[in-house]
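For this view, one protein chain was removed and the others were kept in their places.
As written, the chain order gives the labels A, B and C, with residue 1 at the start of each chain.
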């Protein structure tokens, strides 16, 4: 039956899938886990140790560390957001049985966004408190609009592709994931639009979204 | 029986868990392994190669390398500490059979601390020998107080959550882990408090904790 | 039969393979996945946050971000290319049952090229728009010529080594992979040669190759 689903001579992915059915999405998940784990851990490199002349006294160093608060905030918000996105990715792939070319590409574009996060995070941290803070918030929320879109595309491909989901996936599970992804794009779009008016408002929505995602019932991105 | 433990419509994590029971915490462990491995390997980036003008003679370069001793110390202490924390994490998850939303979050906050370690390590190395050394030691031990707290919360969630532990986990194993976590928070808190009086004393306690953890019988963090 | 394939006292790899047959290429794949995932995620570090004096106004920061377009282009092209190479690597190893010393080395040289990609990417981004753009494009396409060659060597070793492929690998699958690798070397060689005449032409071919790889039917590198 699996053999029939895969046309001979098709993209080598599916044809390989037909032969070694047992492996499924495991390596794609391992690769994705790596990208999520590295992106989340690279965030710390954006928190720069104060310059040598700030170590002259405990008072001066404490002030220098205090001035870094936008970097801590960026680390915190981006770390938790990537962590939740990883959990969503993991949850989505629990239901995936087989990976085809389009799912692979959809996943690659999602990872393109996830791997990019350290840049808007550093930009946001550098712009907070500056006259250009608005640009920092816009780029930051814009990045997450794109990632949330990529998640929706990935999930759409997983559902609409040929028999990619596990057969024991219940309609309730599918609907729960679909529902949880419903809020990511409008949420970050709202923070983007509000930042056009007032960057602080945009930031508030971004932080509110993180808090909402931490609540037990929701798990969208 | 598993199905009964998971309420339908609950956070998508558990509902997925009910369907693909076989996967359990494996991907959470893989992701966590990645974060631990990357954080531990990024530490080396904080050891900066001496400036170009220190390569004029072997003598001058040796002096420059000698002046880097706080960086070597920071690398050594943080590497071994993260390594032991990884071992504890591994040991804890050996007993975990199922991951729910709260365990996922507790793990994420632990990783938030682990991924942060390169920053206080670099700060410590930069502050040793400076008038602001006290701040470096305080931030360093404060970070490990927070990580030790996160380990306790994680273990508390694992024990108190609904049937998250493996059924063959013996009471002796549970008590051994609980016992080993008993010393992390007070130990790093002691180094923090001593550093308020004298940063060298705080540093001595931090190093002593690493040595204690390396002894066969203890494995807390 | 497996035992007969492995001469006693041979390179420790194969002799171990004879004893613990079950493990096959899994750890080699995990290690390779790690290198691919890290190389792809390090790319973002080459996109530098603008200097502090570019944050004086939204207008100035937007200009500064606009000037970074070669970095975004480099990130995008290298990310997608490494992603496709990962998919090809994954696809190739689906058919590998056993790893011998020569396959291990061929894989190591492939990873040597993959791990190097962040450097030519940064060089390309720094050279675009400069009088030395030609050098940037030549080094970039030259790197991918080398990687495409390494892929061919790896695949050659996998096919020609002693019984390294899975027995259920069909001739069609082997030919599909061989065919897909046919275009990588000439493609990047073409971009290299065109860049000798005109760097923009070379760049166009590189981007065209990425687009071709994204199409469903092809998956070479």
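Methods note: a residue touches a chain if its C-beta (ideal position, glycine included) is under 8 Å from a C-beta of that chain, and two chains touch if they have at least 3 such contacts.
Not measured: the values here are computed from a predicted model.
Here one chain is not drawn; of B:37, B:108 or B:194, the residue touching it is B:37. Residue positions on chain B in contact with the hidden chain: 29-30, 33-34, 36-38, 40-45, 47, 49-50, 52, 54-58, 60-62, 65, 75-76, 79-80, 83-84, 86-87, 90-91, 94-95, 166, 168-170, 172-173, 176-177, 180, 214, 216-219, in rising order. Where chain C meets the chain that is not shown, the touching residues are 8-13, 15-16, 19-20, 23, 27-28, 30-31, 34-35, 38-39, 42, 45, 101-102, 104-105, 108, 111-112, 115-119, 122-123, 126-127, 130-132, 134-136, 139.
FYI, only the chains that are shown with their structure count from here on.
Chain centroids computed from C-alpha atoms place A closest to the centre of all protein C-alpha atoms shown. With centres defined as mean CA coordinates, chain B is found 24 Å away from chain A.
Rounded to whole angstrom, the centroid-to-centroid distance between chain B and chain C, based on C-alpha atoms, equals 34 Å. Chain contacts: chain B has residues 38 touching two or more partner chains.
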